[in-house]
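As you look at this complex, bear in mind that one protein chain is not there, while each of the others sits in place.
Letters are used for the chains, namely A and B, taken in the order the chains are written, and counting of residues starts over at 1 for each.
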Amino acid sequence: MGIEFRLSVLAERIGAILQGEDAVVTGVASIGEAGPDQVTFLASHKFARLAIGTKASAIVARSRVEGSGAAFLLSDDPVLAFARLVELFHPPARRPSGISGSASVHQGARLGKDVSVAPFAVIEDGAAIGDRTVVFPGVFVGEGVSVGDDCVLHPNVVIYHGVRLGSRVILHAGCVIGADGFGYVPSPEGLRKIPQVGTVEIGDDVEIGANTAVDRAALGVTRIGRGTKIDNLVQVAHNVVIGTDTAIAAQAGISGSVRIGNRVMIGGQAGLAGHIEVEDGIMLGAKTGVAGTLKSSESRAWSGTPAIPHPAWLKMSALLPKIPDLFRRVRNLEERIKMKGEE
Amino acid sequence: MGIEFRLSVLAERIGAILQGEDAVVTGVASIGEAGPDQVTFLASHKFARLAIGTKASAIVARSRVEGSGAAFLLSDDPVLAFARLVELFHPPARRPSGISGSASVHQGARLGKDVSVAPFAVIEDGAAIGDRTVVFPGVFVGEGVSVGDDCVLHPNVVIYHGVRLGSRVILHAGCVIGADGFGYVPSPEGLRKIPQVGTVEIGDDVEIGANTAVDRAALGVTRIGRGTKIDNLVQVAHNVVIGTDTAIAAQAGISGSVRIGNRVMIGGQAGLAGHIEVEDGIMLGAKTGVAGTLKSSESRAWSGTPAIPHPAWLKMSALLPKIPDLFRRVRNLEERIKMKGEE
Partner (left out) sequence: MGIEFRLSVLAERIGAILQGEDAVVTGVASIGEAGPDQVTFLASHKFARLAIGTKASAIVARSRVEGSGAAFLLSDDPVLAFARLVELFHPPARRPSGISGSASVHQGARLGKDVSVAPFAVIEDGAAIGDRTVVFPGVFVGEGVSVGDDCVLHPNVVIYHGVRLGSRVILHAGCVIGADGFGYVPSPEGLRKIPQVGTVEIGDDVEIGANTAVDRAALGVTRIGRGTKIDNLVQVAHNVVIGTDTAIAAQAGISGSVRIGNRVMIGGQAGLAGHIEVEDGIMLGAKTGVAGTLKSSESRAWSGTPAIPHPAWLKMSALLPKIPDLFRRVRNLEERIKMKGEE
């Protein structure tokens, strides 16, 4: 609202080169929806025709598109440059700092500078909240929890006792960190609960999506490494250890004691069986079901249930619809062979 | 409690024809559990024997069942007629209108007539709530959110800033509308967040289940069309566009920028890859994994991962258990052929 920039200023701020008229722009939009005073971007020149039809003033792109009337902000990494540009138009909204009189903050909790605690948030005894951290309404921060600086805890987030969060962590609404792991042992009286007495540690710059659950360890620590991003409705079971800069898409499920490396990418609805390892840099396709340890030396990309290297899965799955025909062909062969045998 | 109707009155209200005694009935139940002063229904004459054994006073059905002592309420669409009848016995509970003194309603919020706002609900600046809308405890309505008339926001629903809801929308407990989409771009410092500056628009008569997440668009709008129904624990990612009267069962996952048509039916735990389209009227089986655009001209029903037309999937999947035998048969053929070659 009211924010505007000259393209030359934007170019400088995002490290791009301006080619074209130095217009004033007032916002960002997708290439199909941008109006005449907005900036857009072209992720790939596969979609170059969109650059010709757009009404945008300017396009962040790797190189000019012939026939487009827009100015260009040229960058080697247009998506990253555009992400920076979006931030300029949409600086993160600051909630007012201070503790709402309608929050419940235990006198034994320690709050940093400029913390914002909204109505109906609860911060229990021994919890520590870092500087400038924002606690939205309905959030529960249990006993002895530690939250770093500049975190955002969206509405109705629940953090069970003793969990530790780094700085700049974002937890989206409804996510639950540190609930008991699913651990029982058969006994004469039925399934007996194994007390879950470990905790959870979440590194700096982690973001976790809405309604995702990260369970506390049975013993020891469930750990999510620095910079890792987790989408909505993901299950992270007890004693899982996830490395740094890993991305996990929505509804994936990670069973107990799984170890996931750094820069791993896990597709939506993928599932990992317990006590296995996924090495650094591996990519799992959506819906993949992983039953055993995956080594990057064997394949970088895996798909299917049970998981096999992605290229093999592509070949196999393309043939599945032809299996009824294969059965027919084998039956034909058997009949031919039988006929020949009887000749 | 205390509600009772003559069958002749019910018949008139639901547009059915009464055949049998005009008894007084006091409630509804399933055909196996109904007692002598209750009404039940027969969805299909496949289950006609249940109509003979039932203790119900009356049965809503397409036609009489010989041998049943019950009265019949005859309707061409017995399930729809019964749904209407259930409403007569169970009119929606009205919560008292008025703003609880324990709610937190910003002075810059606008509330319609006869709104009900429960304790510990939060309505932020610039939000607008339509007439007769019910806001249960623990609900968060963010800045600038617009909610239409006659909506129900069940406990602990979270609506992020700027989201727009139509009228008669029902959001079940714990569902989260408008959290940030899962958008990052690799950078030298790790995964950098792409600010998610779009919003969500939900049409009239939409119902969304418990703990479902609908993310805001990166740019532009995530859109759910009029009359669409979404079950529990569903993921709707950023920039998804869903048409009207579509039904999405529990735990389905819709990736970013997917376009889903009108009157589509998506089975439980189905997953759709990003940037694809599913045309009007298509049905996806439970657990289907959709990797590419689905056209209704090719098939109305799809199943499997990757999705293929449902009839082909049925044939294929019935043969899967016989694949070990097929390998054995091919080995036999190879041996026979080799023997023949050596004769």
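Everything below uses one rule, namely that a contact is a pair of C-beta atoms (placed from the backbone, for glycine too) under 8 Å apart; a residue touches a chain by one contact, two chains touch by 3 or more.
None of these values were measured; they are calculated from a predicted model.
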{"item": "Touching residue (missing chain; options B:Ala250, B:Ile276 or B:Ala291)", "value": "B:Ala250"}
{"item": "Touching residue (missing chain; options B:Ala173, B:Val221, B:Ile276 or B:Ala291)", "value": "B:Ala173"}
{"item": "Interface with the unshown chain - residue positions in chain A", "value": "104, 120, 122, 138, 140, 143, 156, 158, 160-161, 174, 176, 179-180, 182, 184-187, 190-195, 197, 211, 213, 215, 219-220, 233, 235, 237, 251, 253, 255, 269, 271, 273, 289, 304-306, 308, 312-313, 315-316, 319-320, 322-323, 326, 329-330, 333, 336-337, 340"}
{"item": "Residues belonging to chain B that touch the chain removed from view", "value": "28-30, 33, 77, 79-80, 82-83, 86-87, 89-90, 92-93, 100, 102, 118-120, 136-138, 154-156, 170, 172-174, 205, 207, 209-211, 226-227, 229, 231-233, 244-245, 247, 249-251, 268-269, 286-287, 317, 320-321, 323-324, 326-327, 330, 333-334, 337, 340-341"}
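FYI, only the chains that are shown with their structure count from here on.
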{"item": "Distance between chain centroids, defined by C-alpha means - chain A, chain B (Å)", "value": "25"}
